[in-house]
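All protein chains but one are shown in place.
Showing subunit A:
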């Protein structure tokens, strides 16, 4: 350890941003375009979908034919580096609790592969306590965020339709793609039960919006991140143009260790370990902006202990790490006999569903609070590892071309079966709002460090009856839609109280939020309504950590809006010499 030393950067930045996903990318973009000098720290390597390509590859280009690995849990072609397991970076659980912690390590973070489901929160989503007495209201309302949703819509691009729904607000939408065949069937089936099925709202460019980004060419592979930048990935849409301003220094493979503070109790910068040379570095700035993901940002604050901040930074309220919650999730799938032996054509479409179901019911008539939306899948997908797996459970149940066959089999007859059933599958996934409870939290595990010597998180999260009842309702809805469309459920149909009705483990839906929440009362929140720490005025958190609650809307669009809002506030405060 003779040459072990901490290397201190002499350059002083206006802002040090930790994390380059939706929150960090937007902060870097907004600040750099205002002429501020930014240092953007990212724990993973550089990534540019134009150079790091898995899009438009064929199944045989992967030796595992697209099967998932621990490096790419969403499959071998997925653009995201790492997932629920990261080599050398463990996390732990309190006994009897569950949390699966997803971590992306790359420029752009998980936005490189996400579902591009870009939903605004509605007016009710900011004020849930006032409605059902659970959790807390946000210190801001829809009217505060609306101007930023409007700007994000126009800057990044999102397709959809204005439906005039009160809690699913209208926006600035590009035209959506026409529904696919199974989606038309879903729409008919849903409508018959009073379940709305409307065009989905995805941040994919069905029309060109500027000269830096191309137009969608309908390969359905947004999960691989788009070479022509026709989908929203923070890497291509925010970080790349931010770098082009000349105002951003990007430090990749840099694992943040601690937020540094001075005797005045202000943040002065960030210390990190460079994963490539394993040296310790410090960078300094006028402000520090955390956007490392809800749990990593909380971990960073809790690990930034000092005499002045003995239980971690921005944590005099003791809420950092608490109120951790993910979306609820439950799924079901089946086959549509009407689609057996279908005519072949290219129905790739955009990367994701062309229609979805926003929450449509009144909780006063239900036994659970909050709602869920439904995402749909199906059709002629690219054959990948697992193709028609378990055909022995299908070909004995349905006659093939009029001929009843015994389950299983082999040979020419089996090849006929594979052709017959291809493209007849339909799937649905409910994604709902969990209650943010103080008793669900992550904290520093005093006994365990990661490979960089950084103390790790220990999770303590349990679902409540609210979420379990919601999952039960999802399953009933899916069964009804499948029934209406003449489909036969094949999986996800045998759940019960023994497995929480198929409710996924918390963390599995990858919408973690709430750990650094904002609020008007500094005793009950870490941040004020501008995402600024109550205790440390030049410290901000602009990722999912700041959320008081997360609606049944995927949180990315709100992260982007709040990050832009916080960034404009920072620019303004700097002009006023308050920062």
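The rule is short, and it goes like this: a contact is a pair of C-beta atoms (placed from the backbone, for glycine too) under 8 Å apart; a residue touches a chain by one contact, two chains touch by 3 or more; residues count from 1.
Basically, contacts and distances are computed from a predicted model.
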Among "Raffinose/stachyose/melibiose transport system permease protein", "Aspartate carbamoyltransferase", "Amino acid/amide ABC transporter ATP-binding protein 1 (HAAT family)" or "Gluconate 2-dehydrogenase subunit 3 family protein", the UniProt name of the subunit that does not appear here: "Gluconate 2-dehydrogenase subunit 3 family protein"
Chain not shown: contacting residue from A:23, A:115, A:135 or A:177: A:177
Which residue of A:340, A:387, A:452 or A:491 touches the chain not shown here: A:387
Chain not shown: contacting residue from A:71, A:340 or A:452: A:71
Those residues of subunit A which, in the complete complex, touch the missing chain: 45, 52-54, 56-67, 69, 71-72, 76-77, 79, 81, 87, 159, 161, 174-181, 184-185, 188, 199, 206-208, 211, 213-215, 217-221, 227-229, 338, 342-350, 380-392, 396, 406-412, 414-415, 418-419, 422
